[in-house]
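To start, I am sharing the structure in question, which I have written as structure tokens.
In this view, the complex is presented without one of its protein chains, the others remaining in place.
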Amino acid sequence: MTAGGKAHPGNFFEDFRLGQEIRHATPRTVTVGDVALYIGLTGSRFALHSSDEFARSLGYRSAPLDDLLAFHFVVGKTVPDISLNAIANLGYADCRFGAPVYAGDTLSAQSTAIGLKENSNRQTGVVYVRSTGTNQRGETVLDYARWVMVRKRDPNAPVAAATVPDLPAAVTPDKLTLPTDIDLSRYGNAVAGSPHRWGDYAVGERIDHRDGMTIEESCHMTATRLYQNTARVHFNQHAEKDGRFGRRIVYGGHVISLARALSFNGLGNAFRIAAINGGRHVAPSFAGDTIYAWSEVKEKADLPGHRDAGALRLRTVATKDQPCAEFPDKGTDGRPHPAVVLDLDYWVLMPR
Amino acid sequence: MTAGGKAHPGNFFEDFRLGQEIRHATPRTVTVGDVALYIGLTGSRFALHSSDEFARSLGYRSAPLDDLLAFHFVVGKTVPDISLNAIANLGYADCRFGAPVYAGDTLSAQSTAIGLKENSNRQTGVVYVRSTGTNQRGETVLDYARWVMVRKRDPNAPVAAATVPDLPAAVTPDKLTLPTDIDLSRYGNAVAGSPHRWGDYAVGERIDHRDGMTIEESCHMTATRLYQNTARVHFNQHAEKDGRFGRRIVYGGHVISLARALSFNGLGNAFRIAAINGGRHVAPSFAGDTIYAWSEVKEKADLPGHRDAGALRLRTVATKDQPCAEFPDKGTDGRPHPAVVLDLDYWVLMPR
Partner (left out) sequence: MTAGGKAHPGNFFEDFRLGQEIRHATPRTVTVGDVALYIGLTGSRFALHSSDEFARSLGYRSAPLDDLLAFHFVVGKTVPDISLNAIANLGYADCRFGAPVYAGDTLSAQSTAIGLKENSNRQTGVVYVRSTGTNQRGETVLDYARWVMVRKRDPNAPVAAATVPDLPAAVTPDKLTLPTDIDLSRYGNAVAGSPHRWGDYAVGERIDHRDGMTIEESCHMTATRLYQNTARVHFNQHAEKDGRFGRRIVYGGHVISLARALSFNGLGNAFRIAAINGGRHVAPSFAGDTIYAWSEVKEKADLPGHRDAGALRLRTVATKDQPCAEFPDKGTDGRPHPAVVLDLDYWVLMPR
């Protein structure tokens, strides 16, 4: 029992065991209410997630949820067990999206501790987990590895020998999936809002997504609460005023969603995020920041089992208070441009 | 290809051709999620849009969407093609609402360029469009003319001879519609929240709607994103700080919605907006403004085919930071009271 009584203080580094399996709380039936709020908070306008008619014309049951919305729900569930005492979200890897998520589905999440490594200061350690989101039929909708730096409760607590998992630098294209009954022959450019198909993109091509979106406290907090993500730094100004930044920090996932929504202009036919290879929250974002984004095509690949679609590996860079017409990027010294807040490496699917 | 690569910069004046037909992107399945968010952002409380039971008692399938919510969805779709480079929304005319919109319907929008007129400075021109919103059965839910001032990409670009369409000053009552299977005999004043029926209103009568609603950045941005309206001035503080007003401008349609929601107090039985004759955004609104409204009855008319309902032509004036007990209006010089932000001329339906 802790000082707070039955309230849980969250897990500390020494609470984790290698191979430990954690079933996360609060299953969530996702609904058209979540979809409306997601559009309202991000401005996303991909046709597949916006229109049941469009989705059905491609073989979907109805409009599937935005892949990132499903991602945020699953990540949110893991927070109370994994990262409530996290100092930093260090990375994501090998994130693959599986079964489409439809309004009415109920999502659950579970994690396995796949790596533990105490830091040399003995104050903190890195916890590696593989987390899986499933629907009510037990189908995997999302699967990813994530590592976070977690405080120790007691610096002197003994911990097991370090184990660091071997994680792929990128998801290989053979692991990207799209249900076999999806048929893109009826996909229409005009209705989707972009004339550019998979074949029109070239490796190395860059796109400035042009628009900017200013973040408000209410918007990022509402989004993060919608995902039932309880990480404290997003919500408590009274505590954060004395914290490292003096302000609430925007959930990094909200910045990913804004960048994806902005990327519609130039990537409007990227109808699915199939995988996230890795991502770095280069700098924190705060209310008042205006997010801009640009993308680069890193790789092109066939999509197994689908002649009518291809995969694009993208790098999307988001900045704050910095338009992206000149593609702000790493300098010659390898350090990120000071305005960069996000550097995301992922695979999208696009009709051919 | 533009500097931004595949991102579209929006159309400029010389990109439009008289008679050009544009099918707008991103069909939208409207849902109870949109309805909840609309109530949350406007405070609207008309019984017809709030209660399936009430709606069914009148012959509706379920609660139809607020007419303005449908309007905002359709307008939002037209923005990327029509008004992304607009300097000013100059006007609306001949806006008629058709088939009721229900949760589950999918809305699409198309426009025809019906007029083009270059301004004498050759920097800009006025584009006139007729835009139509349809549901998944192809039924028209909304039809209106709109004209906007759009920048030219190149002042020297040649343009066609000026064509200005002939638009009616007001929708005539014979063009107002209500489905024939709607029966208002079971309409109850108590449940709807107003004792005043069509016969109780007199031409020339004025109503102060009393309440005020303060606009927050988060609220107007969330509403405007919900409509997938991408007009840049609403969202990007980083750019707008150097713009004409130094601030983000509130989507004029949000002000219309606030005025309509406020008008419930005094016009609670105005269960449908049947047409918008014209409207003027007299001045921009910004976060922090408190919107008040008053209305005047301009005309009364029978409703074709419905003995149990009548039409009221209203003028609703919205102000900022100015209560409306004294009906702030044009001065003797014909200039609007400095607090006025909106002057809307429209037809509502009311049970007799």
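A few remarks follow.
Lettered A and B in written order, each chain numbered from 1.
Criterion: a contact is a pair of C-beta atoms (placed from the backbone, for glycine too) under 8 Å apart; a residue touches a chain by one contact, two chains touch by 3 or more.
What you see is a predicted model; the values in this text were computed from it and never measured.
Among B:Pro173, B:Gly212, B:Gly253 or B:Pro336, only B:Gly212 touches the chain left out of the display.
Touch with the chain omitted from the figure is made, among B:Gln20, B:Ser50 or B:Gln136, by B:Ser50. When the missing chain is restored to the complex, the residue among A:Glu53, A:Glu216 or A:Asp345 that touches it is A:Glu216. Against the chain not displayed here, chain A makes contact via residues 3-9, 23, 25-29, 31-34, 36-37, 80, 104, 106, 108, 136, 216-219, 221-223, 225-226, 228, 230, 232, 235-239, 248. Across the interface with the omitted chain, chain B contributes residues 31-37, 39-43, 45-47, 50-54, 63, 190-194, 196, 200-201, 205-214, 216-219, 222, 265-268, 288, 290, 321, 323, 325.
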